[in-house]
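Please read through the structure below; I'll follow up with questions.
Note that this complex is displayed minus one protein chain, with the remaining chains in position.
For clarity, chains are labelled A and B in written order, and residue numbers in each chain start from 1.
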Amino acid sequence: MTEPLITTPLRERAAQALGDRFLHEALDIATTRFIALRRDAFGDFPEGEALRDRARAIKEATLQRLDAHLETLVANIERLGGHVHFATTAEEAREIVLDIARRTGARMAVKSKSMATEEIHLNDALQAIGVTPVETDLGEYIIQLAHERPSHIIAPAIHKTKGQVAELFSRELRRPGLPADPEVLTKIAREELRQKFLTADLGITGANFAVADTGTVVLVTNEGNGRMVTSLPRVHVAVMGVEKVIPSMTDLAVFLAILAKSATGQKLSVYTTLVQGPRRPGELEGPDEFHLVLLDNGRVAQLAGPLRESLYCLRCGACLNVCPVYRQIGGHAYGYTYPGPIGILLTAMLNGPASVRDLSHASSLCGACADACPVRIDIPRMLIELRREVNVRGIAPRSERIVFKALARLLRSPTLYRLAARIGRAAQRPFVSDGRIRALPSFFGEWTKTRDLPSIAARTFQERWRDLS
Amino acid sequence: MSVSAAAGATPRVALMITCLADMFYPEVGERIVRLLRRLGVEVTLPTGQTCCGLPLFNSGYHDEAAAVAARTVTIFRDAEAVIVPSGSCAWMVKHEYPGLLRGRAEAADAERLAARTWEFSQFLVRRLGRTTFESDVEGPLAYHDSCHLLRGLHEGATPRTLLNNLSGAAVVPLPGSDECCGFGGSFSVRLPEVSTSILERKLANLEASGARCLVACDAGCLMQIRGGLARRNSPLRALHLAEVLKS
Partner (left out) sequence: MTSHKLGPDDGASSSRRAGARTTKAEFLARVRGEMAKTPGLFVAAPAERPAQPRQRLELLRRELSERWPQTLERFRAEFERVAGVFHRVPTASAVPAALERICRERGARRVVSWPSEELGVALAPVLGAAGIAVESMPRDVPPDAERLRIRAVIADADVGVTGADLAVAETGTLVLVAAAGRPRSTSLLPPCHVAIFDRTVLVESLEQVGLALEAWHEGPAPPERGAVINFITGPSRTADIELTLTRGVHGPKEIHALFVDGGLGLHG
C-alpha cells in the first residue's frame, strides 16, 4: 500500500463536496473553460487526430521494449555525469531522496510541481528529517500553505477562491490585509519564492518525459519555477515513474505537439525544459549533481496487468475536465493522490483493489474521458475490469453480490422475468399515483428521493405483442 | 454503409425490445412497430426476451452477463436484422457480446448478431434510407446524445438527421448535448446525490435551450431525465425519438 485505505464511504465524501457551493461554482467555471480551450486548440489543429494515434502507438511500443529503453536512458544519464536510482516502492523512493538530502547537507528544498512526489508523500518525509520542502508552483504553493492536497492534476488550487488565497497569504506570510487580487497575490508569491530559489540547496522535480537516446529529462511548465529549480540549487533530483521514458527526440516532438493542447489548450506550455545531467564544466550555472529516481510503485506489475493502458497517461488532466463526476465533486472527494477517471485507475495500481471498492463505481461510464484522452486510453473498459476484480475478490459488499446474482438468475429465465413483472406491478400499487412513483422504501428510495420513477406498465410490451400482430 | 432494401423484397426485422422499454415504456415499442410497418418493414418479436445483460456487465459480473448474452444470441439467431430502441443495449450487443462469448459455443452467432444489429435511428436512416417524417409533438425539440450511442456506436448524426427533417416541429440545439445525464445504470442509485447533481446540470441546459421537449434514443436516459422533470413538476417533456415521429 502506498496510501492508507480510506474508510469513509465515497458517497459521504461526494455528498460533502456537493454541499460546497463555492467548490461547485469553481469546478463548473474551471472545467468548462478547460474543455473549451482544449476543443479550440484541437479544432485548429487538423493533424491532431493522427498525432494522437501516433502518440498512443509510441507509448505502447515503448512498453514493449521498456527494459532496453531504460538501459539506454540509464547509460546516457550516467555518461552525462548524472546518477540513476531504482525505487521499487514509494518508501524506497523517499529514502533515496532523503539520503541525497542528508549527504548534501540540504536544509531547504524547492520543488517544482510533481504528482510523483505527491504519490510517495515526499514532503512529510523531508520535513521529518529537518529539510524544509517549499512548493514553488503557485497552485502547489497555495495548497502547501493551506496544508491541503491538490484537487486537480494540473490546477491544484482550483477549489480556492481568491479571497481564500488572500486570507491564507495574509495569515501564513504575516502580511495582514492582502487584497483578493490575483495580480497582487501572484506578485507576493513571486517575491517570497524568488528568495527560496536563490538560496535552496536542493531542487526536486518530477519529469514529464525522459528521452532514452539522449539521457534527457523533460519538464513542461508555465511559471518558470521548473527552470529555477533545475538551475539554481546545487543538487537536482527528479522523481519519475518508469512509464515516462520515451525512445527518441523525434518521439518527444510528437508528445509536445499534443500535451499542452490537451491540458490547457496552449500550443506549448511557456517553458519546456530539457535537462541533460548536471552542469557541464564550461557552464556558469547549473546543479553540480543530477539524480533521476526511477519509480516502480505498482507500475511494473501492470505491464502484464489489466491496467497496462493507464501507463500511457501523460498526466494532462483532460479526463478530469470532461468527467461528469469530477465536475460535480472535485478532486478531494476521491480521497487519494490522483483524482478523476485516470486517478481511479492509478489508485488501484498504487494501492490495490480494496482502495477502489467504491471508486471504481464513481463513474457513469459515459466515455467522455476516453474521448478526451490524448493517447486514447480506454478508461471505461478498465473501470469495468476493476469492478469485476472487486467482485471476484469478494471486496464488494455481500448484499450487493446477492442482489446481482439474483438479477442474473432472473434475466436467464423468461418465467422468472415475467413473474418479477407481475410481482413488481402488485408491489408498486401503494406507491403509484398518476402513473408516477414518488417514494419507495429502502434501496429503491435512493432513486425516489430526488426523482420520480415510472410505474411498471399494466401490460409489458411482450404481453401486448399479441394485440399488435 | 447506406443500403436500401433490395427491390421487391420486404425487409424483416426482429425487435429487441430491451428490459426497460418492455417494463416501463411499452408504448415506445408500439410506436416503433407501427412506424416500421407503415414503412413496409415486417417486424417479428422473438419470444422470451429479458435483457441484453448490460447492467450485469457494467457492474463487473461478467460470467453472469455472458450467460444472459448467450441466451439472447440464441433467441435472435434466426433474425436477418435486429433493431434496438436503446443505444446502450445496441452497444452491448455490437461491442461486447463477441468478447464475452469468445471461445464458447455461441461465439459465431454472437459475431453474426453484432453485425446485424441496429439502433433504431440508425436503422431508419442508414438501412432504410428514410429521413423525412412528420411530427405532432409540440416543439421546439432538443436532442440529447446518449453516451453509448454517441461514443460507443459513434452515432451523433442519424437522430439529428431525423429531427432536423421533421415537418411539424422546430429543433433547437441543446447546450452540453453530449454531456451525460447521470443515469449510468446502477450508478444512479450507488451515488444518487452525484447522479442527481449531474441530472440537474442537464435539466438546466434543457431549460436554457428554450426547448419544450427533449428527445433521446435511450430508455435509461429517459428514465433519469423524465424522473427529474416530473419531480420538479416541469412543463417540459422528455420523449423517445419514436414518440416524436408520427406513425
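Following the convention adopted for this analysis, a residue touches a chain if its C-beta (ideal position, glycine included) is under 8 Å from a C-beta of that chain, and two chains touch if they have at least 3 such contacts.
All figures in this text were calculated on a predicted structure; none of them were measured in a lab.
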Contact set of the excluded chain (shown chains only): A
Residue touching the undisplayed chain, where the options are A:35, A:155, A:383 or A:437: A:155
Touch criterion as defined above, residue of A:101, A:145 or A:294 at the omitted chain: A:294
Of A:242, A:318 or A:396, the one touching the omitted chain in the full complex: A:242
From A:10, A:26, A:122 or A:456, residue that would touch the chain that is not displayed: A:26
Candidates A:228, A:329 or A:365 - the one touching the absent chain: A:228
Interface with the undisplayed chain - residues on chain A: 1-2, 26, 29-30, 33, 54, 56-58, 60-64, 66-67, 70-71, 74, 80, 84-90, 92, 95-96, 136-139, 142, 155-158, 160-162, 165, 182-183, 185-186, 189-190, 193-194, 197-198, 213-214, 216, 222-225, 227-228, 230-232, 242, 246-254, 256-257, 264, 266-286, 290, 294, 296-298, 300-309, 348-353, 355, 385-386, 389, 392
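As a working rule, only the chains that are shown with their structure count from here on.
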Centroid distance [mean C-alpha coordinates] between chain B and chain A, Å: 33
Chain A-touching residues of chain B, taken from the complex the two chains share: 17, 19, 21-26, 29-30, 33, 45, 47-51, 53, 55-62, 64-65, 67-68, 71, 147-148, 151-152, 178-180, 182-199, 201, 223-224, 226-228, 230-231
Complex contacts: residues of chain A adjacent to chain B: 10-11, 14-15, 18, 324-325, 327-329, 360-368, 370-371, 384-392, 396, 404-405, 407-408, 410-414, 417, 421, 424, 436, 438, 443-444, 446-447, 449-457, 459-462, 464-465, 468
